[in-house]
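One protein chain omitted, others in place.
In order of appearance the chains are A and B, and numbering begins at 1 in each one.
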Amino acid sequence: MKGRLDRRAVTPLLGLVVLASCFGDPPLAWPPRAPGSQRGGVLFLAAPDDVPTLDPALGYDSRSWMYEQHLFETLVTYDDESRLVPQLAAGWSISDDGRSYRFTLQAGVTFSDGTRLTAADAVGSLERVLDPKTRSQGAEYYRGIRGAADYAAGRSEHVTGLAAPDATTLTVALDEADPLFLHKMALLFAAVVPADYARRLGDDFTDHPIGSGPFVLREWRRGERLVLARNPRYRRNDRPFLDGIVEQSGVDSELAWLQFLSGEIDVAGIPSADFPSIRRAAAAERPGRLISGVALVTNYLGFNCAMPPFDDRRVRQALNYAVDKDDVIALLSGRGVVATSFVPPGMPGYTSATRGYPYDPERARALLREAGLGAGFATELWTQSSDLDLKIGQKVQHDLAAVGVTMTMKQLAWSSFLEAIRQPRRVPLFDLAWSADFPDPSNFLDVLFQSGRSDANNHTFYANPTFDRLLARARPLTDPAARNRAYAKAERLLVDDAPVLLLYHPITYVMLQRRVHGYALHPLLPARFTDVWLDPEPARDQGTGAGS
Amino acid sequence: MSERRTRSGLLRIGLVMGALLVVAAFAGPMLAPYDPTAPVAARLAEPSPPGPPFWLGTDDLGRDVLSRLLWGARVSLLVGLVAMAVTMVIGTVIGLAAGYCGGAVDAVLMRGTDVMLAFPGLLLAVALVAVLRPSVWTIFVVIGLVSWTGVARVVRGETLSLRERDFVLAARAMGANHARIVVSHVLPNVAPTLVVIAALSTSGTILLDAGLSFLGIGVPPPTPTWGRMIQEASAYYRVAPWLMAFPGLAVLYAVLAFNLIAYGLAERGRPGR
Partner (left out) sequence: MRYLVGRIVWALVILLGTTWITFAIVFVVPGDPARVVAGPRADAATLAGIRRELGLDRSLSTQYGRYLWRLAHGDLGRSYANRQPVARTLAHRLPATAALAGAGLAIAIAIGLAGGLATAPFAGRLVDRAALVGSLAILSAPVFWLGMLALYWLGFRWRLVPLGGAASLRHLLLPALVLGIGTGVYYARLLHTNLQEVLTADYIRAARARGVGPVRLLAVHALRNAALPLLTIIGLDFAALLNGVVLTETVFHWPGLGRLAFDAVLALDVPVIMGTVLLSAELVVATNLAVDLVYRIVDPRIRLG
């Protein structure tokens, strides 16, 4: 009788074992590392979620770009100082009117499947981005190419402005001069893919990507792991150093940190809970090497300048004075710098001439009185439901209460939030961050504050003809110094007009195992692994994947 | 004899715990030593452990945990009771209608209930909050909308059996209209069951509210809610475990109070039935 009971209990357990055997990644085999060689080894990473996509026409986030930039190449790219340098292109020339570009491709480049990379692929790649069927978020960057509109509307078979006169020459004709066009060609949307192959696969290209980058996709099991391996056909013999990269997914930052401490992964962000003590510790006491970089990002609260009371500049300035930005930085455990201008430091066109708005509640109250709001008012901050946004929102809420402004918070999911802030008179105050697509001040100032761009990204509905004129004067300038000067002038006016409550520019901190070298944070791009190499230590268990 | 005493003991403990909760909800703001939204600790981003002058410690925004807990009692109790009321009203009306009318009405209402039961309630709540935007009022309605099915089923069952009872048949024979029969004959007889369900569903709604807050879609800040406190503390669970411990205990206490009341009531009612 006892036996019978036991058997009943055993059956579900057996089922469990069967189910559980679906888990666990099969081990990956890597080539053995020659002793003492800089070459070889595998970099282990972890992330909470899957990479959204590996299709360069689709990805528009740092996670996707991190891996796309290792699978694919663009004609031009950025060096570590964010200067444009050739990648697939050997060189280029621009006509005097700035409307035609002629790129010469490096000879003898092949895709990872062995087929030759030609200028026709470059044409096809751009056409694929412009094709509405691809639903690419990057299409708008290339609408300035002659004939792009006709092509997108289905009126022509090809984009007339794109041509490949021979296998290594790409010519591009633009409708009008565009000082930013080379930057646009450096975006991963413009990566060269085997065009016919990619079109044939459509939405499945992301699962079977083929490019000319230093790595190839070896395995992608969503929710489990993403594995890149060295591309044996890569055009440079001396790179990459690594045999492969393994990213385990479904690992939240908390768990990733513990895995880092136990040596399972090589790179990790530091949880807020641990950051203060890590930062205080001496370099030798830390569990790894701490590196940091200021990102080209500005975190701010946007005022709706078309909605009272924020149509009054004094009210906007008052709120800027009312928030203690140093406290905000303290909340971030120091992982940010106070913003005194909208264009972040490190970006061309950044000006240190503006003082921003130091914490001055007295001045805030005075400005509010001047605006006839001495008794205070109520407003609503619309925000997304991220932990950090809510934390900072609650801090701002408290500071504003001190000057008589009652701020409630409305949390929305990301998609609803984006939709709401586009409506002309719905959202009085919102919480947003803007990061640079390319190192040019227009990417912050024109995109976000030019009047008449409210259908796209001018969510503050800021409209100042003087500011627009300053932008119009700066926009066509090609000489960097003159361009930056002109934009700095516009920036000073903008900070004074205060269509946003300037908060901070985040600083990214990352911990590396001491065996990792050549890993650097880039201000514009996700970390690049092409130059990363590992201490030649044969002790590491190389036969297994990440995790246990 | 001794068994009877312990039985009523459950109810009594539950009532005392509930009374204390009500006191905390009403007097909490007066009892709270600090402003629950103000940074009062010396340092930000580093929670301080329990000890004077912050008896339950401070959180990463430098706020006093004890003060936040006391203020949170008010929200939890309010949401628990109002959402329970919404749940009960929807469930009772549908249950009475289905049970009393029977036939096609019953079939349609109960199949509708089946559809609702097949839904993952929490996901429905998340979607509804997305539609209606988070606020205290939204939470009342949403919790009511996702949790009435259980009430409806029980009420229908009881009504179904009452419908054929003599006093109902007699009233009908005497020409009383249906609304009158339901209100003055059926409802009073369902009432004892309703009281038990109400207590149970209060504990259910408090838990659901905490769950929604934990997922970040509950009552928005600065209102301190226990669920959100647990969620905010989750990033600090290794470094500052007390941060999550206290609000969790608070939820447990409140839910337990109503569960004890419900069980106590149910046990007291059992011999009579």
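To be clear about the criterion, a contact is a pair of C-beta atoms (placed from the backbone, for glycine too) under 8 Å apart; a residue touches a chain by one contact, two chains touch by 3 or more.
These numbers come from a predicted model, not from an experiment.
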Left-out chain, listing which of the shown chains it touches
A, B
Can you say which of A:Asp113, A:Glu176, A:Asp203 or A:Asp479 touches the chain missing from this structure?
A:Asp203
Touching the hidden chain in the complete assembly: which of B:Ala27, B:Val89, B:Val105 or B:Leu122 does that?
B:Leu122
List every residue of chain B that touches the chain not included in the displayed model.
3, 6, 9-10, 111-112, 114-115, 117-124, 126-128, 130-131, 203, 207, 210-211, 214-215, 227, 230, 234, 237-238, 241, 244-245, 248, 251-253, 255-256, 259-260, 263
Listed in rising order, the chain A residues that touch the chain left out are 1, 5, 9, 12-13, 15-17, 19-20, 22-25, 48, 50, 52-53, 58, 60-61, 132-133, 135, 137, 139-140, 152, 203, 206, 222-224, 248-252, 254-255, 258, 385, 413-416, 418-420, 437, 455-457, 547-548
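Here, only the chains that are shown with their structure count from here on.
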For chain A paired with chain B, centre-to-centre distance based on mean C-alpha positions, whole Å:
43
Chain A - residues contacting chain B, complex:
254, 271-276, 327, 330-333, 385, 387, 390-391, 393-395, 397-398, 401, 408-413, 416
Which positions of chain B touch chain A when the two form their complex?
37-39, 43-46, 60-61, 130, 133-134, 216-217, 220-222, 232, 235-240
